[in-house]
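So, chain A:
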Amino acid sequence: MKRIGSGCVLLLAIVLGSGCREEMRNDSRLKPLQEDAFFADRNSSRPLVPNTVPRGHANNDDFFYQGEINGKLVRGFPSPVTRQELERGRDRFNIYCSVCHGPTGEGDGMIVQRGFPQPPSLHDQRLRDAPEGHLFHVITRGYGVMYPYADRVTPQDRWAIIAYIRVLQLARNSTINDVPPDQKARLTGP
Partner candidate 1 sequence: MSSVQVRLHGLTAEFDSAEQLVQAARTVFEQGFRQIDAFTPYPVEGLPEIIGRTKSAVPLIMLIGGIAGAVIAYGMQWYAMAYYYPLNIGGRPLNSWPLFIPITFELTVLFSALAGVAGFLFLSRLPCVHHPVFSVPGFERVSTDQFFLWIEATDPLFDERSVRHLFERLEARTITEVRGK
Partner candidate 2 sequence: MESVASRLAAAQRFGAILFCVGFLVVGVTLFLAPSHAFPSYLMGFLFWMGLTLGCFPVLMIYHLVGGIWAVPIRKFLEAGISTLPVMAVLLVPLLFGFGYLYRWIHPVDLRTAEVLERKEIYLNMPAWLIRTALFFCVWGAQAFLLLRWSRRQLESSDPRPTLALRKISAPGLIVFGLTTSFAVVDWVMSLEPDWYSSIFPLIIIMGQILSALALSIVLARTLLFGADEATPDQLNQLGDLLLTFVMLWAYMTISQIIIIYAGNLPNEITWYLHRMRGGWLSLSWVVALFAFGVPFFLLLFRHLKRAPTWLSGIAGGLLVMHAVCVFWYVAPSFRSSISFDWLDPFAFIGVGGAWVLVFSRQLSHNLRLSTISGQSA
Partner candidate 3 sequence: MPQLFSPGANTLFRTVLIGTPFLLIGTVFALYRIAYSPYATQVGVPVDQPVPFSHQHHVAGLGIDCRYCHTSVETSAFAGMPATATCMTCHSQIWTQAPILASVRESLSLNQPIRWTRVHQLADYVYFDHSIHVRKGIGCVSCHGQIDQMPITWKANTLQMGWCLECHKHPDRALRPPSEVFNLNWKPAGDQTLQGRTLAKQAGIKSIQEITDCTTCHR
């Protein structure tokens, strides 16, 4: 009797257990960053095969992608700076740069207040004079204790940030006389 009972329980377990599979919930498609046993590094996201260039990614515009031409740091921007780009630059600067450099580029960001070595102020004459290509290099490759941001900020955005840094520098050292006359009234006020 006991054997029959346990047999029934086993049968029930098989019947119930054979259900409840989540095959459609978890299909064989790999999600981003998912671990996968197939490759030695157990990473489903594969790096590019060395020396290949994905279609449409031939980054042969040195000015735009490297910030240097023939080993010489560039001055100026790959394309005319628009207001839209400046706003984009402010946006990106506030996300990625302001944590250390501070919202005005003073070098007093929140992380610095928490003990990170203070970066030089962006308003230093050295940096005001530095070619845009230098700034591009720093963002792309890092500088001193600063990590590279190439993986986080696209070249387009880097140029936008640089443009915005130029705006910050300009704003710090300008006087009321730099304001176009037709805008002056708005600033001085009645």
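Inclusion criterion for the candidates: all candidates are chains of the complex that A comes from, given by their letters.
Operating definition for what follows: contacts are C-beta pairs under 8 Å (C-beta built on N, C-alpha and C of every residue); 3 or more make two chains touch, one makes a residue touch a chain; residues count from 1.
This is a predicted model, so every value here is computed, not measured.
> Out of 1, 2 or 3, which chain touches chain A when the complex is considered as a whole?
In this complex, the candidate that touches chain A is number 3.
> Any idea which chain A residues touch candidate 3 in the complex?
Per the stated touch rule, the residues are 24-27, 29, 31-33, 35, 41, 43, 94-96, 99, 110-111, 114-117, 145-148, 151-152.
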